[in-house]
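Take this structure, written in structure tokens, and hold onto it; I'll ask about it next.
Of the protein chains in this complex, all but one are displayed in their positions.
For clarity, chains are labelled A and B in written order, and residue numbers in each chain start from 1.
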Amino acid sequence: MKRARACVLRVGGTNCDEEIKVALEELGLRTDVVHMDWLEKGDVHKYQLLVFPGGFSYGDYVRAGAVWGKRVVSKIRRDLERFIESGRLVMGICNGFQVLVESGALPGGDGAFSETPKAVLANNSSARYECRWTYLRCENGSTPFTSKIPVGEVLKIPVGHGEGRFIVESEELLRELIKENRVTFRYALPSGKAAEGAYPFNPNGSEYDIAAICNKEGNVMGMMPHPERAFFGWQAVGYGGPEGAGDGRRIFESIIEHIEGL
Amino acid sequence: MIFTVKAEVSLKRGHFDPEGDVAAKALRDLGFGVASVRVGKTYTIKVEAADASEAEAAAKEMCRRLLSNPTKDDFKVEVLGFEGRSG
Partner (left out) sequence: MKEGLVRSICKDPPILAADLREAADKDLVEISSAMGLALSLQEMKAIQGHFGRPLTDVELQTFGQTWSEHCIHKTFRGEIQTEGGVVNSLLKSYIARATMELSKPWCFSVFEDNAGLVEFDEGHVIAAKVETHNHPSAIEPFGGAATGVGGVIRDILGVWGEPIALSDVLCFGPLDIDYSELAPGIKHPRYIFNGVVAGVGNYGNNMGIPNVSGAVLFDRNYAGNVVVYCGCFGILPKSGYVKDTKDGDLAILVGGRTGRDGIHGVTFASTDLPEESEGLRSAVQIPNPLVEERLRRAVIRIRDEGLATGITDLGGGGISCATGEMANRSKLGLTVELDAVILKEPDLAPWEIWVSESQERMLLSAPERNLGRITEIFREEELESCVLGRFNKTGRIRACFKGATVCDLDLDFLYNPPRTTRRASRASAVRKPLILEKPKDLKVELLRVLSDPNIRSREEIVRTYDHEVRGVTVVKPLQGFEGGHNDAAVLKPLRGSWMGVVISCGITPFYPDPYWMAGCSLEEALRNNVAVGGRRIAILDNFVWGNPEKEDRMGSLLRACEACYHFAKAFETPFISGKDSLYNESPMGPVRPTLLITGVGIIPDVRRAVTMELKRAEDPVYLIGVTKEELCGSAYLRVKGVEGGAWPEVDAASSKSLMDALTKAIDAGHVAACHDLSEGGAGVAAAEMVLGSCLGMELDFRQMIHETTRSDFVLFSESQGRFLVEVREDQEEEFKKVFKGLPARRMGRVLGERKLEITDLEGGKISVDLEELAYAWRGISWN
């Protein structure tokens, strides 16, 4: 059993918490699923990893992830700031990515949070929910989330969302994200070349084929694809042997290696 | 007093609106001469305030803090009327 501990947060409408717990526990990490309303002040500091999972938090009313995002700000912002500044890891998957963006934690501002969101995950260009496998090219292999994945390597991981089209508030910010190497995964063609917007390889029309980004320090990452759905080989029948591992496992392995060293 | 305020959140001009485009196409299929459709959301809010301008200011703050995302949305606020305490 590992020393570190993970907390998978949930609220009403969250629904991918169990499979993330399964993935983390499979790698030996103690993992609690905790309703955000049950968190007492300071509780998050028991953990080295916080995960905001997928789902439809608060029914995705108003905007996907918006209500939970604002509740994070009003309820646990101080704790979360300290958590992030101490170098621990925060990960948002799918709805969790939307939550981190709506709360201002991603792309982030001068502190851990920007006062207003600087990006949004808008309706898919196809105007539909898209459940499909995607090819993800690793763009930065030196974050705590990607240390076991070399730059340029292509992972096969599925998406399932209606609002995943990542856009930032300005061209300038996009350039900054690219320059600072904060785009961690891009949607790609099977060859590993960027999808350049080509549907369905880029399933939602994201700018610059962005599938995942991190904050300046690299310890907060949000991604639309679901690595927990590509953790075991049997989840990916047809893409590898059922006995082996799925590509998503390497993201979790990177995370655990990092937090064990904290 | 309780004011009724209408807050309209819509996509910024020129911003890609897949839902609107699908609706436009469907309407054209039905034979309507539709050039374009933009989709927005309307919130009808009852808010307690001293006067109309305070109600408007409160609604604008609600839009800034939750109802809109500045990356893609514009919003517009309009005070529709009020109910006095006596009804």
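Everything that follows uses one rule, which is that a contact is a pair of C-beta atoms (placed from the backbone, for glycine too) under 8 Å apart; a residue touches a chain by one contact, two chains touch by 3 or more.
Here the structure is a predicted model, which means the values were calculated and not measured.
One chain isn't shown here. Among A:T31, A:Q235 or A:S254, which residue touches it?
A:Q235
Can you work out which residue in A:G92, A:P158, A:G205 or A:G222 touches the chain that's missing from view?
A:P158
Please pick, from A:V22, A:A198 or A:L262, the residue that touches the omitted chain in the full complex.
Of these options, the touching residue for the absent chain is A:V22.
Looking beyond the chains shown, say which of A:K46, A:R132 or A:R175 touches the absent one.
From the options A:K46, A:R132 or A:R175, the contact with the absent chain belongs to A:R132.
Mind pulling the subunit A residues that touch the left-out chain?
Within subunit A, the residues touching the omitted chain are 12-13, 15-16, 18-19, 22-23, 35, 37-38, 54-56, 58-60, 128-133, 158, 160, 162, 190, 226, 228-229, 231, 234-235, 237-239, 242-243.
Everything below uses one rule, namely that only the chains that are shown with their structure count from here on.
Just how far, in Å, is the C-alpha centre of subunit B from the one of subunit A?
So the centre of subunit A lies 30 Å away from the centre of subunit B.
Residues of subunit A touching subunit B in their complex?
Residues of subunit A touching subunit B: 62-63, 66-67, 70, 102, 116-120, 122-127, 167-169, 205.
What part of subunit B is in contact with subunit A in the complex they form?
16-19, 21-22, 64-67, 69-72
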